[in-house]
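Here it is, the structure in full.
Below, a portion of the complex is reproduced, with chain positions unchanged.
By written order: A and B. Residues from 1 in each chain.
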Amino acid sequence: MDVSIIAIGGYEEVGRNMTGVKVGRDIILCDMGLRLDRVLIHEDVELEKMHSLDLINIGAIPDDTVLSKVNGRVRAIVCTHGHLDHIGAIPKLAHRYDVPIISTPFTTELISQQIQQEKKFGVENNLISLTAGSRFKITEDIELEFVRVQHSIVDCVFAVIHTPRGAVVYANDFKFDRTPIIGAPPDFQRLREVGREGVLALITESVRVNEQGRTPSERIASQMLNDLLMSLEDERGIIVTTFSSHLARIKTIVEVAERLGRMPVLFGRSMERYAGTGQKMGILDGNFECYSNRAQLEKKMKEMMREGKELYLPIVTGHQGEPGAVLTRISDGKTPFLIEKGDNVIFSSSAIPAPINIANRYAVETKLRMRGARIYPNVHVSGHAYREDHRDLIRILQPEHVIPTHGSIEMTGAYVELAEEEGYVLGSTAHILRNSQELIV
Amino acid sequence: MDVSIIAIGGYEEVGRNMTGVKVGRDIILCDMGLRLDRVLIHEDVELEKMHSLDLINIGAIPDDTVLSKVNGRVRAIVCTHGHLDHIGAIPKLAHRYDVPIISTPFTTELISQQIQQEKKFGVENNLISLTAGSRFKITEDIELEFVRVQHSIVDCVFAVIHTPRGAVVYANDFKFDRTPIIGAPPDFQRLREVGREGVLALITESVRVNEQGRTPSERIASQMLNDLLMSLEDERGIIVTTFSSHLARIKTIVEVAERLGRMPVLFGRSMERYAGTGQKMGILDGNFECYSNRAQLEKKMKEMMREGKELYLPIVTGHQGEPGAVLTRISDGKTPFLIEKGDNVIFSSSAIPAPINIANRYAVETKLRMRGARIYPNVHVSGHAYREDHRDLIRILQPEHVIPTHGSIEMTGAYVELAEEEGYVLGSTAHILRNSQELIV
């Protein structure tokens, strides 16, 4: 029975991930992601209203038309976590396939919200929630298993696709966090078993493979935030901005707020979406409020200004300086929450190193500084595996084939160099695929 | 008779240049410039309609309120060349002073246009045109002399302000081009004489003082453009984008177009303004057309597409990817001139290393590439003096005091290190001033 890997998106870029795993004639689609920076370079694109083909043309979503050349039928869509570069094209592409979308519970909830926002297409795929550690039979020959790992969003897993020829492991994205803030450590025991059972192919991200060593644990970010915030005990205004979807980080901030005797208040649409979902699902607890509706947000901010900034810890959107985000509006003086000399703004994030992000971030920082803010950037650790984590994964799984994805050719090339150190051979057992290529393994 | 240097703008940044030279009670103001990136970080600023104080507050124009603390009266405004970071604040500030604005002929013409565009203030200062090599008596004690140098705009001079205490030389900006494309080489003979007569103070730009060696001649840029364009002889579409105000560069491009048998056509509002002015004044000759009005521009482009791109060499605005510029609109497919696979786009400019410029430039290049364009960046040489040119100027003038301006503290600091190599002493004969400081020399 032939097994092949179909590179659909993410094999030439960071973003718009999508991979097909074909077993006999059955195809499992892993991820349907969005490449946001291809949207951002166009000034007047309204994502929600755009047609798939236009988005394919500007390189914003995967070009799944390649599937029409493959003699197979799609049987399921699988998503391993809820970031937009993995689920963001579902509203545009999933309706073409009459198959279920299988993902972890938190991911499923986010997919469901994505679909509801879509204005152009009606997406009616069945959403199936599968917890880490569980299995799901997709066809007679194909069984899906989710194995727990970590990332900068909760409920992230490897998708282990069991086939008659061995397992195909889809590991995009991940980090190995032995001391996570939310949830349990990686399920190394199960991964080792999977390795012993036999892995035909490992498909893995390569975003940070050029970073030497290991990714530090989220606990390090938590500790840094604790130290920093506690050192600001006597200050008045403190704002923290971070990834809305990073519930572990938000959990830390909420907890330190409590230690500081400040009320944590979340501001911004995506803060409400992700944290609200996390709260509802019992992933994120703690006593915090959340505002995104403009009128309510402004009302709350006025109250904070009136009662005293030192009583609150606002947690806001805008860590990349995104136009329209709460922090950006604060930096423009367009909200009731005013920056005063000596106020502290903590970026619990890294600046994404793309030119438009850098420019946005520069603008927001400059404007905050001009108002007298003290800036604390990069109180953060990465959610992507570094080089030695990748090496460990290879050693644990001992796959016959390795196929790096989620990166430009520099990144997938760098992964191949790592794989060569572990005995793999380019073109034979290590593969650089390009979007729309199929590899029979 | 006391002579002092009043740092008004440009002493902490690149942009918004303005310096006062006070001789007894009389003050000569050198430059009134704009810092464009302080405008750009605010999304909805309309420069033409803004009030001076608001622009001062966001750091976009010099804070000339410092002059109210100085016991003196302004007697003249002097501008040494026509770039916006030297003349761009005239519409906002000059009307406060009932004095003439003295500048070289091309600069005067540009200032006049600036004033006409202003929507907020009526500026009625007398404009006096003074050619390089000429002198003008401002007061009994103060005579102004213009000495020819070069820059990335024509008709650039040093302002030598003769005072009873010796000359104050304002050298902001300049390069020493021994083989310029337009005009004669630097007037080294006169500079040496000025040096021998005695220079009390040299106020000089520091933008590129950290570049080792000497700035290459404009002839190098000209040769590179010639070589490149001639190598594209058999190609169809070729577009060149460059600084609109850089008439020497445009002259080169127009001349190569003729060698190639292509009609040079200038597109864009600022192309029309600068090149039109240059043409009218006899600085820029050659057979070219110029379009900025949108309807006419589109008509011309349609004609070019119909008759064949290979007959034309469009020279367009947008080398920094500025929103709304012609090249940006071309990259968005919003003009009749369509980029086809293999078309060639030459950037005869360097990307200004500020985050917003980098982002704009990235966007326009990416969109051009997605349409199949071949990109030739950086066919350019700088218009600013490098380290050894600065050293030569010090050796020629042998000023008692050196005062670097037009730069952040890294740049003015680097200039001081150079000056120290030549025997100057920080705080004694070499000075780092900050905006609003006065130095008695």
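By definition in this document, contacts are C-beta pairs under 8 Å (C-beta built on N, C-alpha and C of every residue); 3 or more make two chains touch, one makes a residue touch a chain.
Given the structure is predicted, the values throughout are model-derived calculations rather than measurements.
Displayed in place are 2 chains, all sharing one sequence; the entire complex defined by the structure file totals 4 copies.
Definition applied: only the chains that are shown with their structure count from here on.
Between chain A and chain B, the superposing rotation on Cα atoms measures out at 180°, rounded to the nearest 5. Distance between chain centres (mean CA atoms), chain A to chain B: 45 Å.
Only residues 41-43, 58-59, 323, 332, 354-356, 358-363, 366-367, 370 of chain A touch chain B when the two sit together in their complex.
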